[in-house]
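With one protein chain held back, the other chains of the complex are shown just where they sit.
Chain IDs A and B follow the sequence of writing; residue 1 opens each chain.
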Amino acid sequence: MSTMEPVLTVDGLRTHLFTRWGTTRAVDGVSFTLHRGETLGIVGESGSGKSMLALSLVRLTPEPAARILAGSVVLDGTDLLTLSEKRMRKLRGSAISMILQDPHQSLNPVFTVGNQLAEAVHVHRPELAAAAVRERVLDGLRKVRMPAPERRLRDYPHELSGGMKQRIVGAMAISADPRVLIADEPTTALDVTTQQRYLRLLREIQRETGVAIILITHDFGVVAEACDRVAVMYAGRIVEQGPVREIFDRPRHPYTRALLDSRPRRDVRLDRLPSIEGSPPSLVDPPPGCRFAPRCRLAAERCTAEYPELTAVAPGHETACWRWEEVS
Amino acid sequence: MTTALSLPQVRRGGRRGPRMLWQRRRLPWLPLAIIAFVLVLPALLAPLITVHDPLRGVLGDRLLPPVWQDGGTWTYPLGTDKQGRDVLTRLVYGARISLLVSTAAIVVGALVGTTLGLVAGYFGGFVDKVIGWLVDTFQSLPMVLFALVVVAAIGPSFVTIIAIISATIWAVFARLVRGETLSVRESAYVARARVAGASAPRILLRHVLPNVANSLVVMATLQVGVVILEEASLSFIGAGIPRPQPSWGIMVADGREQLLSSWWLSFFPGVAILVVVLSLNLVGDWLRDYLDPKLRQQV
């Protein structure tokens, strides 16, 4: 499905958080390319920096603690990090938009759904008359398969279910035909059947509009269901990336391997989840070598001394591990 | 599909252990020092640290300016009033009044409010409705008017002013304690105590009260400044401490007549109120953030 036409190219992105406890290297040199019409999954544990990465792409990292220090985010030939805030703002929601994790929190409780949807249209197309805005809003709601869209406009968010709210957020995100859609754990707060329906919906929207999707998740099941390629993040860096099938079949990083192993299977009882021993390193003072080394079974001397850069191990498959050949 | 990873969470910022009061946040030293040296110590030590009489002046030394102005003398560092009384001495004794009135009013108000709040929150139903009605009533009373009437009716005195102020603040405590009691009441250990056959007073004292103690301490601290302001205002309009007691509010009021010639008479007592109340507010805010962050939304 992907035509291998790059839409978004991220190179050497570095976002640090400056807090009173020290500097946290939340995103520490991340590079990847997103192609037209494809879905890239970004997988990691909480605290791996994946949400900070998402916010960095749209330049909405929490102020004043976070600062984007280096790198480039090139969308259709424009480096977003060099734009003025005014120009960046015009791209948000129109060229690059985002769906947040919790639909119950992402809509403003004191405005109607219609008001919030219309606003998203109006801000990018101020010349449109009210009727035209309304038409576009309804069109967006139809795109996300909202039943009886006219009736939803006057509802307040608390009158809708989680799945409906998340559809509305989705309608908002695609209302200006963005090139890139970032979905930050869009289904985590939903129940299982709604989750699946929502992921299918994203796929359908992609097929219709050709939007490139970055799907951030901690759940390899979601990756299997909805992504073409996947990048695994650990402690602020991408440690492995490649086509989904390839990564599932032949993981070349011990961390990916451990993540895949820790997925519950149908035949294993849920209360005995296997897990990776140890905890992710503090991002305040990361170890000099591979950041996974302290928890890695394969760790050798070199692993704690020198950081392994991403290297190609198969077409489109890269890993950052000194001993990738031994990961089976 | 529900393949959530069961990995341990990232721990930020190193070790988290129980930390002591003074480690968690820096103590507000300056406000504490001001409270100590302008309010508490003068109040406790007034007769020991002053040489003049706060009530009787030296008629020959009337309206002397502070020491740094022409005609000022070290005998009266902050000058004298029109009866020849030392302003500094009266300020020191005024601290006594502020501390006494605020402590007494808050103790009474907190006792009444806490009791009613506990009862309302624990028993609910009709009792709760009646107490809620009382709270509404006292919070809708125009307080200055109320004080004026009471004083006009029974005359100004320490007891009157303490009663008036207690009447104005108990509702705050009752509201707070009622809310907290409601949430504690449903908790498992209170249910267990009930099942074990503990009596209502025993449950309230042993199980509920300790749980609301933090909020109470914070609220009481925050109210000290409010009460000191209230006492000063009421004394200023003659509905508080009777003359010739040196309440800071009375000193400001008396100095008003000599504002043109003797600015220091009104100025210094006002500054004393300002710095003390300001410090109390800072300490109260600090204590609230430390003990009970959820109170932040309330004033």
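Assume a residue touches a chain if its C-beta (ideal position, glycine included) is under 8 Å from a C-beta of that chain, and two chains touch if they have at least 3 such contacts.
Simple rule for what comes next: contacts and distances are computed from a predicted model.
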Please identify the absent chain by the protein name in its UniProt record; candidates are "Glutathione ABC transporter permease", "Citrate lyase acyl carrier protein", "Formate dehydrogenase subunit alpha" or "nitrile hydratase".
"Glutathione ABC transporter permease"
Residue of B:66, B:94, B:109 or B:249 touching the missing chain in the full complex
B:249
Logged for chain A, residues touching the omitted partner chain are 58, 60, 64, 89-94, 97-98, 100-102, 105-111, 116, 119-120, 123-124, 156, 158, 169, 172-173, 176
In the full complex, which bits of chain B touch the chain not displayed? Write them out.
133-134, 136-137, 140-142, 144-146, 148-154, 179, 225, 229, 232-233, 236-239, 249, 252-253, 256, 259-260, 263, 266-267, 269-270, 273-274, 277-278, 280-282, 296-297, 299
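The working rule: only the chains that are shown with their structure count from here on.
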So the centre of each chain is just the mean of its C-alpha atoms; given that, what is the distance between chain A and chain B in Å?
52
